[in-house]
Structures are given as structure tokens and as C-alpha cells.
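Of the protein chains in this complex, one is absent; all others appear in place.
Let's turn to chain A:
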Amino acid sequence: MAETRSWSLKSRVALAVGAVLLLGGIVVLSVALAYGRQAAREAYDRLLLGAARDIAASITIRDGAAVVDMPASAFQMLALAPEDRIRYRVTGPDGATLTGSDAAPAPPPREGAGPVFYDGDLGDEPGRYVALTRRFAERSFSGPVRVMVGQTLRARQALARDIAGGALAVLAAAGIAIGLFAWLAILSALRPLRRLGRALARRDPTDLTPITLPMPSEIAPVLGALNGFMGRLDRQAMASRNLIGDAAHQLRTPVAAIRAQAQDAQDETDPGRRARLLSRIHARSVGLSRLLDRMLDRAMIIHRTDTAPRAAIDLRDVALEIYEALEDTPGGAAIRLDLPPGPVVVRGDALSLVEAGKNLAANALAHGRAPIRLGVARDGAAARLFARDAGPGPAAAIMDGMGARFAAHAPGGAGLGLAIAREVAQSHGGALSLGPRADGFEAALSLPRLGA
């Protein structure tokens, strides 16, 4: 049992869900980090720009010099990133620092008059700067005054982390929810299997009847296959039982008779009577051997119907083979073939069908009135393999018992032939039909036609 056990469905689904979550997590995390970094950069860049604009707006010209009346609001704005260090610098047209720290780096040279954001160090920490140029054209002062404002990155990093962390928390929650639902789904999906397992375990070992449990469509084929398998087992078991039963029933009397006659022959001293007795023993032995053949044939045929692979066969070939097999038997020459021009194809086991048809034809030969016609016909969606004779058919009382497993009325075990034909027909999804026709009595295998 342990060797046949592979990865459980639960671990497969868990693995799949885990892989999806892990991959999704990596993707979401990297996206969230990038997004968080971007969002934090934009948010705090705006703050920097706002502060720089405030400072630029506070520049006035007094006595021919630019004076920065540093606004408190600019610093309060920068202090919104409470843990970050600040560096600022205002330079005049000649590049000399008017106020602020000389250590603030100048922006990279760039075209355009808009604000320039750039990265630069702030002491030993990395920082982000903005540079803004305000141009003066006064009588006493003319030229660009540049404002540079920078900040360290702690608030940005914290915000980026917050955003990514939030995304990750949502992802983790979603992951837990997905995992939980997947788990519940597996449990619910596997419940029918477990029910099936329990139903099988509870069964009596000899009970091979089909299991009828409502199953979801994904598992129904398994149950169907299981039921089919049990059906075959059942039929084979039944065939064995029948064989044993038939053997017991049908062989006991002839064997006992042979034994008694042999005993008589042993005791007989008169050579003439002894010879008669011996010839009777021989006749009975021949009948017994024929009966035995039929029984074994039937068991073999029933076995084949479940095991032999099915192929597309032309029924006309089957009829031909039967004809050839019977041609040499006594009265076989009276058989005429009746075949349609085109192929009549069914799916089945050729050997079983030949055997069944042979039985029907042999019965017609043995009990019917010549001429015997063996033929194939299309009948709507069905194909028929029939054996017809010109007689009226058996009496109604005999008809009722026909096709049963054995029919005592039939000498030489001929009743078995019909039973075999019926089982072959049924195992091919068809039926055995017996009945009088306008021109005589007909026994036919009616099978579903392929391509109809």
C-alpha cells in the first residue's frame, strides 16, 4: 500500500498554491518596493520643491544685493520629514554663496529653467536635492539666484518601506485566505473519494454489484470504471460458477450412465450384447464430449467477451467464416449465404461472434427445415447476423426456455449454444432475437452498427 502512495493531492495543491504565492509575493514585493520608492520620492521631492520655492520667493533686492529673508515655513515644511537632516544654499549670479551651507552640492548642468532634482551626499549620508533658479532683472541687481535645498532620505525610505510593507501585509493576508480556501476546497473535493473508499471497505467481499453513490463528474469515470471492473469480475466469477454448476448438473447423469453401461458390459458374457453395449457407451461418450466442448466453449466465450480487445469487424467476414466452418459438417451443404453488397461493420470480438453465429446456424441445421440461410443485414442503426430455416420453429413451450443457461430439452447440449449467443450479443451491447418470419424461423444477433 505504502509503495503505491504518491504525493498526496493536498501536498500537490499546497505546493501549487505555495509556488503561486511565493512567485506572486516576489513580484508584488518588488513592484511594491519600486512603487513605494517612486511614491516616496515624488512625495518628498514635492516637499523639497515647496521649500525651495518658499525660499526663492523670499529673496528680495536691497541696496543692490540679494537678501534672503528665510521663511520659517520652508523649514517647517522640510521638518515634515522629522528625522531628516537638511542642507540648503543660496548662490548669487557669480556663484558665491549668499547664505546657507557651502557643502551643498551644485546640480548637474542641465538645459531648461525648471527645477532640477538630483542626488548628492549630505555629510556621510546620501541625500536628495532640488535646485531652483530665480532670475532678477532689477535696475540694481540682475542675474540668476539659485536656491538649492537637500534632505537625507530617512523619511523616504520609511515611507517606501511602509508602502511595501502594507502591500506585503495585504499579500500575506490574501495568501493565508487563499491557502485556507484551497485547503477547504481540497477537503470538500476529496470527500466523495473518501466516501467511495468507505463504501468499498464496508462491502461484503463477495458483493460485486455496482456501487451507486452520487459522484462529481470528475470522479464519476473512476466509479464507472470500478463498477465495470466489478461487473467483469462478477461475470467471470459467475461463468466459473456456471461451468462448475453445469458440469455437475449435466455431466453427472451421462457419466453415471456410461459407468453403469460399462459395468453391464463387463458383466456381459454374450459377445453380441456386449458389442451393442459398447457401441452405446461410445455414442454416449461422443455426446458427453460434445457437451463438454460446448461448456468449455461457452466459458471461453464469456471470458473473451470481457477480456478480448474490440476491433471494427465486417459482419460479412464473420458470416463467411461460419459458413466455411459448417460447410463440412453433416447437412452443411444445405446452408446458403445471404450477404449485402457493402460492408456491415460492428465493434466486437470476431472469435466470439463467429462462435455465437456458428451456434445459431448449427441449431438451425439440427432442428430446422432446409433450406438454411445464413446472412447479414442492416436494420436501421443495428446490424443483424441471422440464421433462418424454412420450418415453423420450436413449440411455444420450448421457446420460453430458450437461451437459458442450459436447456434440458436439447439433446447434445444444444441449449447451451443459444445461451452463448445471447451472452455474446449482450456483451456487445446488442440482443439475441428469436422468432418466426414470413418465410420461416429466424435466430439473429442484433448488434449496434458502427458508423450508423
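One rule holds for everything that comes next: a residue touches a chain if its C-beta (ideal position, glycine included) is under 8 Å from a C-beta of that chain, and two chains touch if they have at least 3 such contacts; residues count from 1.
Definition applied: contacts and distances are computed from a predicted model.
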| item | value |
| --- | --- |
| Omitted chain (choose from "Sensor protein", "Sulfatase", "Carbohydrate ABC transporter permease" or "2Fe-2S-binding domain-containing protein") - UniProt protein name | "Sensor protein" |
| Which of A:A14, A:A57 or A:M70 contacts the chain that the document leaves out | A:M70 |
| Residue of A:A43, A:L98, A:M300 or A:A350 touching the missing chain in the full complex | A:L98 |
| Positions on chain A where the hidden chain makes contact | 67-70, 72, 74-76, 78-79, 82-87, 90, 98-100, 122-125, 154 |
